[in-house]
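Structure record follows, encoded as structure tokens.
The complex appears here minus one protein chain, its other protein chains still in place.
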Amino acid sequence: MSFTRRKFLNTAALSSLALAAPNLWLPGAQAATSLKADSPIKVGLLFSLTGSLAVPEEDSTLVMQYAIDEINAAGGVKGMPIEPVIVDAKSDFKVYSAKTKEMILRDKVISIFGCYTSASRKAILPTVMQQDNLLFYPTCYEGAECTQNCIGTGPLANQHSFDLIPFMVDNFGPKVFFVGSNYVWPKESNKNAKVWLERSGGELLGEEYIPLGSSEFGPVIEKIRAAKPDFIFSTVVGASDIAFHRQFKQAGLKVDKMPIASLTTGEIETAAMGAEYGAGHFLSAPYFQTIETPTNEKFVDGFLSSPYGKNGYTHYNMEETYLSAYVFKNALEKAIDMHGVTDVTPRKIRDAAAGVKVEADVSPEGLVWIDGDNFNTWLKPKIGQCQADGSFKVIKEAADHVAPDPFSIYPDSGKCTADGLLGLDGKLKVDLI
Amino acid sequence: MLASIVNPLILGISIGSILLISALGLAVIYGAAGVINMAHGEFIMLGAYSTYTLQSTMGMPFLLCIPCAFFIVGIIGFVIERNLICYLYNRPLDTLLATWGVSLVLMQSSRLIFGSDVKYIAMPEFLSTNLELGILNFSTFRLFLIAVALILLFITWFIFYRTRLGIKIRAVTQNKEMAASFGINAAQVYSITFAFGAGLAGAAGAMFGALSIVLPTMGMHYVVEAFLMVVTGGGSILGTVFASTLAGEIQSIFAFIFNDTMARGLLFILIVVLLRFRPQGLLSTGSGRR
Partner (left out) sequence: MRINPYNNVKYQWAVYVVFFIFLACIPTIVGDDVFLLNQLSTYGVYGILALSLSLCWGFGGILNLGQGIAFGLGSYGMAMTMQLQSQDILEDRIPPFMLNNAVETLPAIWEPFWNAGAGISLALIVPTLFCLIFGGLMFWGRVSGPFFAIMTLAMLSAFYTIFIDLQYLTNGVNGITPPMALEVGPYLVDPYSSVSFWVVFVALLLCTVVAKLITQSKFGLIVQAQKNDPERTRFLGYNVALYETIIYAFSGFIAAIAGCCFAMLTQYVSPGQFDVGFSISMVIWVAIGGRASLLWGMLGAFMVQGAQSYLGDQFLSTWLLILGFFFILVVRFLPGGLAGLVEVILGYFSSNSSGTKGSNSEPKRVD
């Protein structure tokens, strides 16, 4: 009987199960992916093209393809084109996890752009961390995470409602009612909102959470009617959000007396609910399609006239995804300058991303840059009001860039640094998710 | 004070009417043909998409779309019954599986045809306001839903108890062989019943698309609750009416006392407990089909 090498290794592995050699299976033994000179740079696009998450994520894939085409047309990254590996995550976290493994281990991508929900991000982060790859997470999230393998280009919970709550209190009155979908991000956002509410002298009348996907807002609306708030702060997502706005109007609540200040109701949602249901309500986001800058006009025109712009709008989530491609490009160029092409690993791109800027002539929302400690984005949240045609009019923009702070409401946890979460006791925790 | 008692009760009727609209088609198909129709949610979805299509391409008014959605989805249901379900009547578990396959196909086809972005259904202005009577507050759309539920129920009752077709349906339901020996074409009766049930789901879809959202996956949200109503009611139409109203009230009252998630949880526990002690459902028709 001839022993092949592999078989020998397997037998050895099995027998050492009995012989105690734990280091045999320590994770991270595989060499991290690195770039090859003069060949395309492979990146993974991990979004759902089917299933319940397809509505926002299909747009993310399209806008990423647009951004990659644009970068390649301008000469790529240091002369090397970017080559996207596109997969369908089917709105199923098991597929997210499996496709992440496939892209990292088989396709050897240098970075992954993907996910729209925290649930899917959490599903793939263990793999990304173990293989020491890099995830660009291109939308808003709650924070409270400190890993060495993730860069966020959307607003964190502390940036999102920063301006919105004081603005609403000043213009409509101090009394507010919180409505959210029943999961982590709305609850975390509401904790942040409470901080801003307290500072601006507001008063919280009630807080209600609706099961994800539910479209029955009758009881909640009756509670709101009884509480008589001056405005409603909403973190309702997806189909529920549309049901909420429709039932708000159908129940006879008036948008001028009790507007909804939302973190989610953007151009896609108002188009889906019908503009007459969205008109008058407020949204806080770093980007609106109607921002009047030459960069944004170029982005909107270019995207909508490209083959990827078939859905006919741009949206804050799409813009954040677009930005992530340029953060990647700029960080990669920096990393190549520092280490040389063949020594660039995902981790080195991530380290090089500290402080990387996307200038106002590229970024549709204006200048942004990546924080050197927690690798989220410094940006200016803006407040838009939905108009009768469903578009948003920007009525206020933050004076300065707001710093991302993933642990803003948990000061006891410590501070997120590039190397891990530095506790108040001086201990460093890595890979905290 | 009085408002905080009366409003939940009215809202409960409204929630009940939504449950009933979503469950009625299912109850008809199950009650008369014994088919567990897992594609029911997708029939609802098709109803919503037909309404959307009629509205956006022909500018048809919403109220007219409802009967159209009924007929379009009814025809689709008829075709499916003739080509698939009719071969499976003696295998109840297999109809469940086959209709699940149908639901996959319908969901994915409508995604291919309409795209996966959200569509919306416009409603006449008078349905997006409210009525105030002293302390009471009604959303006109919710009143409209209650009215539609009653109309659909009346049509169903009329067909089942006041037409020749209804007599045939009830005969076939009670004893297929006996009915057949009296010259009733059982296969045809099943087809018509299935189409009628599918049509009811289509009308429901027109309503639900207007209530919230039109998406290929929208049906999934309604189908489990609709099944629970039918099972709780004992499989008959009257039982379903009873179960839906009761469940709507319970959900509304619990949602006022606690919150929405809790209300759903408690409602479900109540149903499991109820079925333990009354496995034949709230209203049993004697020899309930198990």
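Chains: A and B, in written order; residue numbering restarts at 1 for each.
Convention: a residue touches a chain if its C-beta (ideal position, glycine included) is under 8 Å from a C-beta of that chain, and two chains touch if they have at least 3 such contacts.
Remember, it's a predicted structure, so these values are computed and weren't measured experimentally.
Student: Considering the complete complex, identify which of A:Lys187, A:His401 or A:Lys415 is in touch with the unshown chain.
Tutor: Once the missing chain is taken into account, the touching residue is A:Lys187.
Student: For the chain not shown, which residue from B:Pro61, B:Gly101 or B:Pro124 touches it across the whole complex?
Tutor: Looking across B:Pro61, B:Gly101 or B:Pro124, the contact with the absent chain belongs to B:Gly101.
Student: For a quick check of understanding: of B:Tyr120, B:Phe138 or B:Phe227, which residue touches the chain that isn't displayed?
Tutor: Considering all chains, including the one not shown, the answer is B:Phe227.
Student: Please output the residues of subunit B touching the missing chain, sorted low to high.
Tutor: Where subunit B meets the chain not shown: residues 36, 84, 87-88, 91-94, 96-98, 100-105, 107-109, 111-112, 220, 224, 227-228, 231, 261-262, 264-265, 268, 271-272, 275-277, 279, 290.
Student: Provide the residue numbers of subunit A that touch the chain removed from this figure.
Tutor: 4, 6-7, 9-10, 13-14, 17, 20, 22, 25-27, 30, 49-50, 87-88, 90, 92-94, 97-98, 101-102, 105-106, 117-119, 122-123, 125-127, 129-130, 142, 144, 182-184, 187-188, 211-212, 410, 413, 431-433
Keep in mind that, in the parts below, only the chains that are shown with their structure count from here on.
Student: At what distance in angstrom does the C-alpha mean of subunit B lie from that of subunit A?
Tutor: Centre separation, subunit A to subunit B: 38 Å.
Student: Taking the touch rule as given, give the residues of subunit B at its contact with subunit A in the complex, in rising order.
Tutor: 3-4, 7-8, 11, 14-15, 18, 108, 111, 115-120, 122, 127-130, 132, 137, 139-142, 208, 210-213, 215, 217-218, 221, 251-252, 255-256, 259-261, 263-264
Student: Name, in rising order, each residue of subunit A that touches subunit B in their complex.
Tutor: Spelled out, the residues of subunit A in touch with subunit B are 49-52, 54-55, 58, 182, 208-211, 213-216, 218-220, 222-223, 225-226, 239-240, 242-243, 246-247, 249-252, 268-269, 271-274, 276-277, 311.
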